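See below for the structure under consideration.
Removed: one protein chain of the complex. Kept in place: all other protein chains.
So, chain A:
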Amino acid sequence: MSLRALWIISPEKGEHASIRFSRRFATVELRAKRLAGSSYVAVPEDDCFLQLLLTELGLSGSKKPFVVKRDDCLYRPRSPAVELHVTGAGKGTLWPVLAISQAPLILACLPLVDASPEQRPPLSSLLSVSQGLSFLAGLQTFLLAPGSKQDGEGLVSRLALLPSVLLQVCPLGTPLELPLSGTLATPSAPTSAGIQKQPAWRTGLHRGRAVVNVSVVETVRSMQYGNRSRQDLWDVYGTVACKCEVEGVLPNVTVTLSLPPNGSPLQDVLVHPCVTSLDSSVLTASSVDSCDGSAFSGPYKFPFSPPLEPFILCSYTSQVPVPPILGSYQLKDEESQLHVSVVLKLHESVKNSFEYCEAHLPFYNRDQMGVVDVKVSSGQLDVSKEKNLLVWALGQKFPKTREVTMEGKILFSGPAPGPSEPLCTGLTAYIKLYFKVPDTTLSGCSVDQHSVQVYSSAKPRIVTSRELHSKDYRIWNSTVPLE
């Protein structure tokens, strides 16, 4: 449950990678040494570690087409735990090195293996691995939290805070908690010497007007092929985000999610650790299971004691019978021109009131667009500055027919070649939809303002909201079968 060392790396495209921060935990290292005995492999110095890690992650020497150490076809699980082969004086295998990357950083750590050295235990039997993953993710959130300053500066100032943050959250290599994102955790105000124990994850006390904010955000993803041989796919997942400013050491709040009659049950429900108890029926529905019509479909009660900062109370997935926007995209080569035809239909069950709705039509592996002779039945069409993308802004509403079309021809006669993309060759192309619909959810899931219960003396103000937005919503050209 402890970490031997921790690194924060700027990969900078492999060649100029540098270690921005590193920390070795000497006492944990000593434990590692005594546990492993003769098979102990010491943590190498930063430069050496960096090279080994980049090679293992396939990020080193980008100019060479094939390097056996890096590109060998032999499969070994590369992630989340890699093994590094230390050469030279302290040679041996360093395992399991956990690495998570999110631009512009790679975070890595080496958890302690508290097992006898004879046989390597499976990764899943080491609690230090999941702890390491959680901890790295927490550090990542802390370091990359959006700040008021420019991103680079924000990162520099947060890196500078890291030593003092680590002293609080992981002084000797055993992670105790995650750094509070955004701000440096300030010690809490002294609590009253009551009998109620303060939760370790609650950093202080709220004083003042009680406000509870609950918002349900649903995301819909889709892949539409318009092709009999290949089924269209879509899925919906939702998160319930809360911010609770409530007095008390361990206040009690209950949020209830409800579905409309005949709504399909919420599946794969995951809850925040501050939820105090759960009814087993809440957890039964699963997206990988055969759907049972008689399944529990709410109301879903979540009693919890909120932390001070905003948090995700729970998340779920849902199976909806149809995608909100059904599209058809057809491209044809006509004498050196490309004939484009698009139809988008908004399903009748979806509220026709968008915050925004845009369709993007990128074109890869071609020259820039020259003549664009395309008409749309609604909305506004723009050609991007780079001349490789059509942006169709549909505005706030679909017309009454709930159907919009685009038809026309494009001549790719621009002076320069556009971007390349290995997937979109020939007529393989897609439309990507970006939309957001306020005050609605596809699953029908909602939180009634009156169903939020707060057990406190003062009457709290309760705000609830819902919204739906798209992510990875693509409609593929149906004139060529996508392989």
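As a convention for this text, a contact is a pair of C-beta atoms (placed from the backbone, for glycine too) under 8 Å apart; a residue touches a chain by one contact, two chains touch by 3 or more; residues count from 1.
The working rule: contacts and distances are computed from a predicted model.
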Undisplayed chain, where the name is taken from the UniProt record, one of "Elongation factor 1-gamma", "Chloride channel protein", "AP-5 complex subunit beta-1" or "Arginine-hydroxylase NDUFAF5, mitochondrial": "AP-5 complex subunit beta-1"
Of A:38, A:124 or A:336, the one touching the omitted chain in the full complex: A:124
Contact partner of the left-out chain, one of A:156, A:312, A:371 or A:458: A:312
Hidden-chain contact residue, picked from the options A:133, A:343 or A:383: A:133
Those residues of chain A which, in the complete complex, touch the missing chain: 1-2, 19, 22-28, 30-31, 34-35, 45-47, 58, 62, 65-66, 68, 70-75, 77-80, 89, 98-100, 114-116, 121-125, 127, 129-131, 133-137, 163-164, 167-168, 171-178, 187-191, 193-203, 219, 221, 235, 237, 239, 250, 268-273, 275-278, 280, 282-283, 286-289, 312, 314-315, 317, 365, 420, 422-423, 425, 472, 483
